[in-house]
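Here the complex is missing one protein chain, while the rest keep their positions.
For reference, chains read A and B in written order, and residue numbers begin at 1 within each chain.
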Amino acid sequence: MKMISIKKSDWAGAMEKVQKSYRLAGPVKEKKGHTFRELKDGETPDLEYSETRMSVKEVVLPQSEVMFSYSLDENKEGHHILEEVPFDETPRAAVGIRPYDAKAVEILKKNFMTEDYKDPYFERRYENLTLVGMAENNPSPVNFSTSCGTGPFDESCLDIILADAGDSYIGKALTEKGEKFAAAAGFAEGDSGVEAKLAELKEQAEGKIKSKVSFDKIEKMTILDLYEAPFWEEAAFACINCGTCTYACPTCWCFDIQDEVKGKDGVRMRNWDTCMSEVYSVHTTGHDPRHEAWQRTRNRFMHKLKYYLDKYEDGIMCVGCGRCVSQCPVNIDIRKVCQQMNDYEPSK
Amino acid sequence: MDAYTDKIKEISKKILSEGKVDVVIGFRKGTLGYMSEPYMAKSEKEAENLVFDCNCRMNLVNYVTNRKDKVGIVVKGCDSRNLVTHIIENKIKREQLYIIGVPCTGLADKKALLDLAEGEITSVEDDNETITIKGDGFEKKVAKSDVLQSNCKTCIKRNPVIFDELAGPEVAELEISDRFADVDEVEKMSADERWNFFGELLSECTRCYACRNACPLCYCPTCFVDESRPQWVGKSDNETDVLTYHFLRAFHDAGRCTDCGACEAACPMDIKMRYFTRKTIKDCVEKYGSEAGMELDKRPALDQYKINDPNEFIK
Partner (left out) sequence: MSEFEPKIITFLCNWCSYGAADLAGVSRFQYPPSMRVIRVPCSGRVSPKMILSAFRKGADGVWVSGCHPGDCHYISGNYYARRKFDVLNEMLEYVGIEKGRLHFSWISSAEGVKFAAVAKDVIETVTKLGPAKKFIKKLPEVA
């Protein structure tokens, strides 16, 4: 494990250097604040940010991704055949993601890269991606990552972790991928003090997180008990069933496959989908098992906090980034709902 | 506007206990200091949770669509106009409603509050003149006019047009000199500039449809964006599809939009989609002299006609 230390004044230079061999995605300051997106050549990931509304999900599971293209034009070569779409194999790096967002990528992996089946689109994006994390010294008030098995300094899912130490960034290369990236960027080697400083910053940052969720009792309840709990209609009353929470969520992985055709040419693509929408669950018969708005809201929380928990036995499908809490137009708060579920006592 | 809270509780308890209504739809305190959550009180006890403040940004008319029971509802001036439209369009009956009107002095812009805060906001207090933002180790007072939601600055009806009881004395209506200054500004641009302006405006849209779902006018059983036969619009983040969505959504609301601002308040990306709806308001006012939802016997602008409507654009 290599220690890293880089002066802030050298950051732009290092990123310019690394862009010779990597395509980068990272936080960029725009008019309304920071957004996380693919960077153009010469753009520097701005690590001096507090939050990005969209997460690193876009990099491994883009909102819209073309899977195949085809043509019915018999004058064209390979007509009537689904053609795989070429993919740029240049290594990529997501620079400046929050450590708990990296944990979210790990959660996505559980769905897209199982032992039996590997989703080729996710896999190829994931495999050549280096995750360069930027620890969060001042977690936002809605952040509850520490109770979701991760945290603002969680190293477990990153290739490199960086942290703000005044006039320089310090950190560690945690994996081989990370070391390669560090070499390509020419990060200077940090001294022995780095480790201690990181630990100190970590303790401070984690100490600032006041909001918590607990799900210890949810584990022990049956699905049906929770499903039929009486609080759902009230908890979901305000929900307008928009897709804000699902799109902002770094762990929501649902997608929808669509064909788009123009003339004789077409593409098959997949787009993010949201369980909040009625068309998500309606059957071709017209029957909709989740016809009522509150049933769809219940499904989202049940999936995140119960079904996932039972299926994977590895915590909840939430990293506590707080995006859904701060972006929800009607203030539906997953922390409160989780508490409600955990506190629920099914009548025997 | 905090002073309305007590009165709203009082009225709600009264109508619930007298059996005048089955539920009261209002707001309760949110988990974040700058948010209030739409809430339905079913009993006198639950009515105790009701609040009203400058964070009540959602339009509650959204929650009464097609209800069959007797409903008490808390409405501001703009919301009450949506209620009128709802009644005209048979989405709810007047007899089902007990309307608690709120003479409104405007809502606080969420983004403006967050920009002013120096940390976590724990409460936002509003005495109609000054907004006090309190938080973790800070307290800030600002003039309410400085943090108003932009639709509240050009509000034409702060007092409810229809109500059974008011939660406070009526307030003076605003005098607005240049109601459509923002739309005029865009109209002055060249066609290409306008095209780029709207492209830029929508560039961050993720099509979460928060704006559509926050809107009480958007009650179609199946929205055109969700239709598949014919499929009017693609489902991806394609810019033409995004524009088509916003364009047609605004058009569907033409002559019905009351500029309540719920769409913009709901947007997680702070997109100013009221540039679209306000253009339709301007046209309906200027061409047909029609303001949405002002009277129970006046149908929306595009649902009526006059023999001598403007005809110059037709050959």
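Keep this in mind: a contact is a pair of C-beta atoms (placed from the backbone, for glycine too) under 8 Å apart; a residue touches a chain by one contact, two chains touch by 3 or more.
Only a predicted model underlies this, so the values are computations on that prediction, with no experimental measurement involved.
Only one residue in the set B:72, B:135, B:234 or B:268 touches the chain that does not appear here, and it is B:234. Shown as candidates are B:218, B:254, B:271 or B:292; the residue that touches the absent chain is B:254. When the full complex is taken into account, the listed residue touching the unshown chain is B:192, out of B:18, B:95, B:175 or B:192. Residues of subunit B that touch the chain left out of the display are 186-187, 191-198, 224, 230, 232-234, 236, 238, 240-241, 243-244, 247-248, 250-251, 254-255, 276, 279-280, 283-284, 287-288, 301-305, 307, 309-311, 313-315. In the full complex, subunit A makes contact with the omitted chain through residues 64, 66, 69, 85-88, 260-262, 265-267, 269.
Please note the rule applied: only the chains that are shown with their structure count from here on.
Note: centroid distance subunit A to subunit B, computed from Cα atoms, is 32 Å. Subunit A meets subunit B in the complex at residues 32, 35, 53-54, 63-64, 141-142, 234, 237-238, 240-244, 246-248, 256, 258, 260, 269, 271, 274, 277-279, 325-327, 329-333, 335-336.
Residue ranges on subunit B touching subunit A, taken from their complex, read 30-32, 35-40, 57-58, 62-63, 119-120, 136, 204, 206-210, 212-214, 222, 226, 234-238, 265-270.
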